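Every protein chain of the complex appears in place save one, which is left out.
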Amino acid sequence: MTSPSATADDIVAPAERASDNYLTHEKGILSWLTTLDHKRIGVMYLMCVMSAFLLGGVFALLVRTELLTPGRTIVDHDTYNQLFTLHGAVMVFLVIIPGIPAALGNFILPLQLGAKDVAFPRLNLASWYLWVIGALCMVLSLVINAADTGWTFYTPYSTTTTTSVIPALTGAFILGFSSIFTGMNFITTIHKLRPPGMTWFRMPLFLWALYSTAVIQVLATPVLAITLLMLIVERVVGIGIFDPALGGDPVLFQHFFWFYSHPAVYIMIVPAFGVMGDIIPTFSRKRIFGYKFIALSSVAIAILGFLVWGHHMFTSGQSVVSATIFSAISFLIAIPTAIKVFNWLATMYKGKIHLDTPMLYCLFFLWVFTIGGLTGVFLGVMSVDVHLHDTYFVVAHFHYVMMGGSITAFLAGMHYWWPKMFGRMYDEKWGRISCGLLFVGLNLTFFPQFVLGTRGMPRRYYNYLEEFQGLHQLSTVGAYLMGLAFLTTAAYLLGSLRKRADAPANPWGANTLEWQTPSPPAYYNFHNPPVVTEGPYEYADWVYNKRTGGYERKAADGR
Amino acid sequence: MPVRLLVLVWAVLMVLTVVTVAVTSIDLGGQANLVIAMAIATIKAGLVVTYFMHLRWDRPFHTLVFAGSLLFVSLFISMTLLDKSEYEADIDEMSVQKGQ
Amino acid sequence: MLDMLLPLGQLAAGLVSSQPGPLPSALPEPPKVPDSPWFWMPRSASNFADPIDGTFSFLVWVSLISTLGIALAMAYFCWRYRATSRDANEAAESQVDHSNVLEITWSVIPLFIVIGVFVVGFKQYVDLRTAPRAAYEVHATGQRWKWGFEYPEGLTHPELHVPVNRNVRIMIQSVDVLHSLSIPEFRVKMDAVPGRYTELWFRATEEGTFPIYCAEYCGTAHSDMLSQVVVHTPEGFAAWVAEEIRKIEMMPLPELGQLTFNQSGCATCHSLDGSAKVGPSFQGLFGRQEKIINLGAVNVDENYLRESILEPQAKIVEGFPPSMPTFKGQLSDRRISGLIEYIKTIK
Partner (left out) sequence: MAQSTAEPLADHAASSGVHGHDGVHGENPFLAHHFDTPRHQFESGKLGIWLFLVTEVLFFGGLFCAYAIYRSLHPEIFVWAHYYLDTFWGAVNTGVLIVSSLTAAWAVRNAQLGEQKKLVVNIIITIALAFCFLCVKYVEYSHKFHENVLPGRHFNPTHEAWELESYKKAHGEAALPVTPEMHPAPAPAAPAADGVAKQPPPGAPPRPRHVSVFFSIYFFMTGLHGIHVVAGIITWLWILRRALRGEFGPKHFGAVDYAALYWHLVDLIWIYLFPLLYLIH
């Protein structure tokens, strides 16, 4: 994308980089807490999401440790139930739903689009505060007497247990609004704040993905909100709609819950697809393959994703007719996803591939997500799901797609944009080592769970039969390995912040607009609005400059 | 929107409200009353959306957005109702004990 | 292949202490998972096992081929088109960026595959959900945290016993929260939903003993809500039923009471050693004075005990929640008398 003025004004050699950027523009904690700058809000989100991930990860390690032996290992029944509930709820509501859109997306979206900010900056800040309040409610539940319902809050257990379910529900309710606000903001921004020349089909795929995600956030999350509200009221006064003792129906709750929570899994994965779509072409120095197919398949996934919720309920007593419809549409989702996977692969064909950390994570994603997605197809087959439902096969499926898919893409994006966000390069060698460690750890943790599942081991089990011990132990070792990988990652990333700013404006030679601002970007993003004249994946004009360690645009006359 | 149109729409809305109340007192048998009440409500809603909310003159995209929300609500309700046959009549007869 | 890595896990397990967890309620010892001849699935012991395993292995092959294909292509591209260094500023060999033929190919082939598995899965599912009319019918009740099976012969037992090669239909119900009756060796599973009946059916094709799990989360002892299914020869099954009925008829009352105490889940809430659980302990209960809410002291005699079991809400002991379920209609008269006699013996 050419921006005639951008070359002159915005791309500044590192040595003379303006000391005035969004990080330094204003000082003091208060300037952060009251900021309306999307970049700062993005960074605050990033910090919060990472802390929540640490919390969720610690719960995961406790869960895995407990499962080392068939009987009691470190905690008792009830504590175990609280641990996996909080692990699931924290990871889902606090980590991956806001993860890519609210943390990375907030920072990148306006920059990539060529806008000065999101459409509603105040709403954006409000969304962050809601996240914080929601997180505090979750923590409150943890402190009082953590909920033990599972992250799915199925009735009538959730309406009768004595643990503090209400704070957890309130937390999720508030987090839902945080997510809705982000979605509304992103749709409006993409519709209304595109600069001249930025047509829909010149938008980077990350933006297409965020757009599709925002559509789901806006359409699905309100239903979660009302569901949780009904559950809260049920607990307080006994509303009866989900209560069999009052003529209600517990299965109805499952319909309500999954009407949100299946689309929610696409809130988690579609932005990850977007990250892939930006990184793979950059590191292959080649135009993305099948741009329109990838862009539109995101939209297709977003819409079809609403019509498959019943595949979580094949054994719930749901009617055969409903089950059939839901199963059929679940399979249709595999097609747009397949299109994406194969197009990414084809992008690498005849490229020039640089295997830096972000790209390694993308390759990692490509393989691991495919396994996760394909096992989703196993579960979509009604008869096979009857056997596999609520076993560790499901646990393995969703960790392959959520941990191996979303979180991996989140890491890919974080490494890719880290220099842009903080103006520092991280240690490349440690980046690759940690990535490899995580790859081994992930497969060692979750592959044995597929085997456990097909052999009949149910999920949410505190005690288990001795025959399953070997596989559980492998899984636990893998989890420790992942913990190690995250520790090293945290160490070198945080370590990089202590260095002097050294990142060039465009270390990877990407052609999307965010790389045409200095690293870190200026407070107002662009001095002059960029004018876009070409697609986002044209690399011919970018030349590596050894002195700055980054890419610079060839002058128009071919000098 | 000219004031006359505004007031006209308002008048129609008021009349429809009276009609819907009046219709209730006549038994039309079966689900007919419900269907008529919902039809009238939908006409009223349509008037409010097209005129009071200016959708008629607004960008078509906003109509699409709003219609989309109605589409998804109706998908939600209809797919859930589809499952109704499975809810059993004897739910009532079974006494369910609540543990704690 | 995985098994070679197992010592790793043992090493980790050595680092933390291990104590045996509580035994599954109502079963003397945990069920055993019989050895399976396959890596993925458990033994196949019902009419559903083979068809479902067939679909499953087809999917395994599809997945194996897709993932290996993708991995190989990825590896090959990374090697064949590797860049030497950023400094070299190499351009890609080609900027080819679309091919409708390819797009259609890789949409249509998966489409055919998924349509295929959908149709097969649908047929099998309809089969799973439609029980044949001529079937031996057993009622299963899920209750925190035990299963109860009621046979048409008027027998209630915590284990599921069935004859081999005969259609068995199980009507499932729950009296509290959701549970799910899961028998992996049969490849069947169905939720127990309070307020309605659900059903599942199978025809066991192999004699033996297979575990039953509760597969829907139901609270504290969800993971202990185990039972087992015992598949007999037809004669063996008849003999088992006769024997169980005889046992109950012949059993001296206190022993029958003890059996009932264990089978009906009283132990979940009542201890025998004086410690209060959900409800009061049975130790020294008979003949004692109990403080009843709104009534004051009441003598614990036979009538009181009978009423406590049949109409637990009528008199609530002070200091305890009114949470005891009624056992009216669930226990025979003889069993209740047995319980009373049994409680008398606990001093």
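Chains: A, B and C, in written order; residue numbering restarts at 1 for each.
Just so we're on the same page, a contact is a pair of C-beta atoms (placed from the backbone, for glycine too) under 8 Å apart; a residue touches a chain by one contact, two chains touch by 3 or more.
These figures come from a predicted structure and were not determined experimentally.
In terms of the touch definition stated at the top, the absent chain reaches A, B within the entire complex.
Checked against the full complex, the one of A:Phe256, A:Phe342 or A:Trp508 touching the unshown chain is A:Phe256. Among the residues A:Gly71, A:Pro121 or A:Gly483, only A:Pro121 touches the chain that is left out of the figure.
Residue positions on chain B in contact with the hidden chain: 1-3, 6-7, 9-10, 13-14, 17-18, 20-21, 24, 27, 33-34, 37-38, 40-41, 44-45, 48-49, 51-54, 57-58, 61-62, 65-66, 68-70, 72-73, 76-77, 80-81, 84, 87, 91-92, in rising order. The chain not displayed touches chain A at residues 110, 115-121, 123, 180, 183-185, 187-188, 191-193, 195-196, 218-223, 225-227, 229-230, 233, 237-241, 246-249, 252, 256, 524, 527-529, 531.
Definition applied: only the chains that are shown with their structure count from here on.
Each chain gets a centre from the mean of its Cα atoms; for chain A and chain B, those two points are 37 Å apart. Between chain B and chain C, the centres computed from C-alpha atoms are 44 Å apart. Averaging C-alpha coordinates per chain places the centre of chain A 34 Å away from that of chain C.
Taken residue by residue, chain C touches two or more other chains at 176-177, 194-196, whereas all remaining positions touch fewer. Taken residue by residue, chain B touches two or more other chains at 86-87, 91, 94, 96-100, whereas all remaining positions touch fewer. Within the complex formed with chain C, the chain A residues making contact are 65, 68-74, 77-78, 81, 148-150, 154, 156-157, 160-161, 244-245, 248-251, 284-293, 314-317, 320, 323-324, 327-328, 331-332, 334-335, 338-339, 341-343, 345-346, 348-355, 363, 366-367, 370-371, 374-375, 377-378, 380-384, 386-387, 389-391, 444, 447-448, 451, 454-456, 458, 460-474, 476-477, 480, 509, 537, 539-540, 543-544, 546. Residue ranges of chain B in contact with chain A, taken from their complex: 61, 68-69, 72, 75-76, 79-80, 82-83, 85-87, 91-92, 94-100.
Considering their complex, residues 2-3, 5-6, 8-13, 16-22, 24, 30-33, 36, 39-42, 48, 51-52, 55-56, 59, 62-63, 66-67, 70-71, 73-74, 77-78, 81-83, 86-87, 89-99, 102-103, 106-107, 110-111, 114-115, 117-118, 120-122, 124-129, 176-178, 180, 182, 184-185, 187-191, 193-196, 198, 211, 213-224 of chain C touch chain A.
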